[in-house]
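All protein chains but one are shown in place.
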Amino acid sequence: MKLIHRLIIAATALLGLWAGLAYQVSQPPAASGYARTVLQVAASAHDAATTGVLVARQQLRDHLTDAYTTTAYDDAVRAVAGAQQKLATAVAPDDASAALRDRLVPLVQDTVRDLSDAAAARDETTLGHAIDALGRTSRQLNDLVAELQANSRRDGPP
Amino acid sequence: MLIGFDLLDRQILDRDGEPVGKVDDVELAVDGNGTPYVAALLIGQQALGDRIGGVLGRWLAGTARRLAPAPTPGPIRIPYDLVAEVTSSVNLSVSRDLLPEPPLESWLRDHLINRIPGADNAG
Partner (left out) sequence: MKRVLAIALGVLTAIGGFVDIGDIVANAESGARFGLSHAWVPLVGVIGICAYAEMSGRVSAVSGRPVFDLVRERLGPRVALANLAGSLLVTVLTLGAEIGGVGLALQLATSVGYLLWVPVVGVVLWVVLWRAKFSLLENLFGLTGLALVVFVIAFLHLHSDTGQLWRQATHPGPPVGEDWGTYWFFAVALFASAMTPYEVFFFSSGGVEERWSSKDLLTSRVNVFVGFPLGGLLAFALMATAATVFHPLQMSVDSLSQVALPAAVAFGKLGLAAAILGFFAATFGAAMETGLSSAYTVAQYFGWAWGKFRRPNGAARFHTVLMVSILVGVAVLMTTIDPIQLTEYTLVFSAVALPLTYLPILVVANDSGYLGRRVNGRLANGFGLLYLVIVLAAAIAAIPLMIVTRMGGG
């Protein structure tokens, strides 16, 4: 095979790939795709809130070093912030999706606030309150995740 | 002996077991009776690149050629007389100090490695 033939084949393959990608990107967002994003964001927030509870409890027992605690809260906050951004950049395709989002957004905001409260807590009482708040948020997020998972199973795989 | 199977791409070691390079190619010659024989082993990315061929091979050979010192631009050539024995490696009967040094090695040593303190100490 001549070099030119190989080049033509390679270029065609690349063009095909590119066209496929362009088609994919230009598609209007599907409701199932958005539902998946919401599920992922809810799961990330839940994980961060639960981590916050675990870390804060060990903090109360004096099981953690300061450097570790700082890093652990930082990691959790960064994870929620990433999820928040993902949710903000996705466009809800219909009213049902928007309603879903409006239920999730406050919970995500609560997670960030509760995590910062726990990280800033200087005494046991404040930390205790932060644990309660994080635990509440975590449970609510857990329920939401379970509900979303049930929905996605009912609607079949995307 | 099959050149392709028993000689090409084998590791070449000098008299003291120090690595010299791989048999990147061989130079064939024809004796008085018309029988071809291996005249020399060729070492270096030039010989290897030419053997691999294609874009990558040409690039490999081209870079190596540019690095090679002016008077002897070809690949390093080891006359077959210097081969003592062929086992899982090709063992030479001389020390590698007597052979020309690969240009990339000298260049990197002189321009990079020797400028860093401690280049003389073994780990």
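We just call them A and B in the order they show up, numbering each chain from 1.
Keep this in mind: contacts are C-beta pairs under 8 Å (C-beta built on N, C-alpha and C of every residue); 3 or more make two chains touch, one makes a residue touch a chain.
Just so we're clear, the structure is a prediction, and the values are computed from it rather than from any experiment.
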{"item": "Touch criterion as defined above, residue of A:Asp75, A:Asp94 or A:Glu124 at the omitted chain", "value": "A:Asp75"}
{"item": "Residues of chain A (touch criterion as defined above) contacting the omitted chain", "value": "36, 39-40, 43, 46-47, 50-51, 54-55, 58, 61-68, 70-72, 74-76, 79, 142, 145-146, 149, 157"}
{"item": "For chain B, the residues touching the chain missing from this view", "value": "8-12, 18-22, 24, 43, 45, 48, 51-52, 56, 88-89, 102, 104-106, 108-109, 112-114, 116, 118-123"}
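Simple rule for what comes next: only the chains that are shown with their structure count from here on.
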{"item": "Intercentroid distance (Cα basis), chain B paired with chain A, Å", "value": "57"}
